[in-house]
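Shown next, in structure tokens, is the structure this report addresses.
Some chains omitted; the rest stay in position.
Chain nomenclature is as follows: A, B and C, assigned in order of appearance, with residue numbering initiated at 1 for each chain independently.
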């Protein structure tokens, strides 16, 4: 793949308010090189997700964060809005998806609060933090296995709750499928869900919510494809 | 089941901002009677979802809407906020879930805009409506089969997009599972998803977003369970 | 099928301490008749499970309880031990499995306590009952959809907790499979699980626990098959 073949969607941030991001997993070294070169030449910032250590080692231009497997080309915004999002995890193993969400929000100008290890098996840990969680505009609930945290949380707080099921666990955890279905079938009203381990997606859903409360210029609509009027 | 056994969560609206709702499916006639009686005595409004014709016929106190299989005990709010939510469907068969969302929003004080039948097989139908859709605060995308509408929509509008996969289709549509997985694996960033055919859940997720932009009294936090300080 | 073909396991109660039970579902009317006749002639008590209304109408000898779909041929024990088992349900729709467990326990001499409708979406309802639940020897947790009740409960009480996933819900609830996997993958230690909607099985598991604390005569081992010493 030559660099000419890189076909970026450079208008994405302008159109939907989310910066350019690239899913590194499944791409070859050559493809990632070409993407970096194209972005550098255009002086664009890019967030790479699911980028493993070996891949990152070959891309020195990138600010790499191993636990979340994210890399940033270019710079984070200097000023970030605080306390807009609470990211809550059930267990220690859910941290990578939480960090992916945190880094995605930072890349887009928001400083999230991380609240770790408050799974429902020891319920008091969660109850002690509920008021703090409620003070944020959006809540991201990260949980694997039975994902009961998301249901309990959505039953107690009034904020938008976005569930991130994780692949934590084994056997009947089914690599995250049980957590996913459990969140979708939750007894709590109004919990919405993203893909397994998709901290990036949850952050983007949060960004859409946060962006909506701000004024938007007409520039967005100008980039919409137009029907030819048939 | 006697009426004494009805154990309502009467504080739900106060706690999370969403009115009391009951999933009628799977409940016996006796259980539904007991629920209605308990609510009537308390003078409470209740939304019933997935309530079929036969069940509804035995509950005359309820305002029943067959296409959405919803029933309302008590009254809708007199004043509803307009244009806050756009509900967009891919095909005619997706209408029941859309109406369920519409009725849930109305029950909670919001007047949604319905945009029907703009599936991507005839792309111009959707492109012609994009600007209109973008003017709402939240977008609910209702689609079955391949659910491509949700991806295209989330790629073009900046608003929070909540996907409702539907059980429309047959064979490989797998009663909505394909639409569900398709939305979860969407190539568009920040699409969040609710259960199959769950227009109610999508509306509740939208309500959480809409409620968050308004001031909230401290009463909510007073109803939170408290940790005993261990 | 003639009555001669009925091949009962008449020693079951003697061998494993649980009275004879018959799964009615999947059996023809003729087969059920033959079973009743064989039992009547032997003056034996039999518990029928998953017996629907139509089937039961043709078996007047049976004491039928429609909500649990159970029928009893013969009589319940006159004296029942109280407070040995707490049966806790998440929602109203989980009642049939709870009643099936209750009737199975009654048939075997135990009076269970029913605690309904304490699902985690309104957590205070459950927290208010925890001390009462803890006072029983065995806890049966009945929940569908995300089955979060079972995890929360097993995290808070020290008693044996047997989970009964139910087929409540739709879509991603997958007819109880999500609740089942969720319970199996629970973050709470030592929750054990039975088949979907299997209140009977949970009651039998409880009986094994309750029976073990009592003295057992050697008669049981006498009925064990013997190896020929090869």
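Basically, a residue touches a chain if its C-beta (ideal position, glycine included) is under 8 Å from a C-beta of that chain, and two chains touch if they have at least 3 such contacts.
It should be emphasised that the depicted structure is a prediction, and the values quoted were computed from it without experimental measurement.
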Q: Going from the 3 copies shown, figure out how many the entire complex holds in this file.
A: 8
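To be clear about the criterion, only the chains that are shown with their structure count from here on.
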Q: Determine the chain that sits nearest the middle of the structure, using the mean of its CA atoms as its centre.
A: B
Q. How many Å are there between the centre of chain A and the centre of chain C, using C-alpha atoms for each centre?
A. 44
Q. Roughly how far is chain A from chain B, going centre to centre by Cα mean, in whole Å?
A. 24
**Q.** Gap in Å, rounded to a whole number, between the CA centres of chain C and chain B
**A.** 35
(Q) Could you pull out the residues of chain C that touch at least 2 other chains? (A) 121-123, 169, 171-173
(Q) Show me the residue ranges of chain C that touch chain A in the complex, using the header's touch definition. (A) 90-91, 119-123, 145-148, 151-152, 154-156, 169, 171-174, 177-189
Q.
If we count contacts the way the header does, which residues on chain A are in touch with chain B in the complex?
A. 12, 15-18, 21, 123-125, 127-128, 130-131, 134, 137-138, 154-162, 180, 184-185, 189-196, 200-209, 211-213, 216, 220-221, 224-228, 230
Q: Quick one: which bits of chain C touch chain B in the complex? Just the residue numbers, please.
A: 67, 92-93, 95, 116-118, 121-125, 127, 168-173
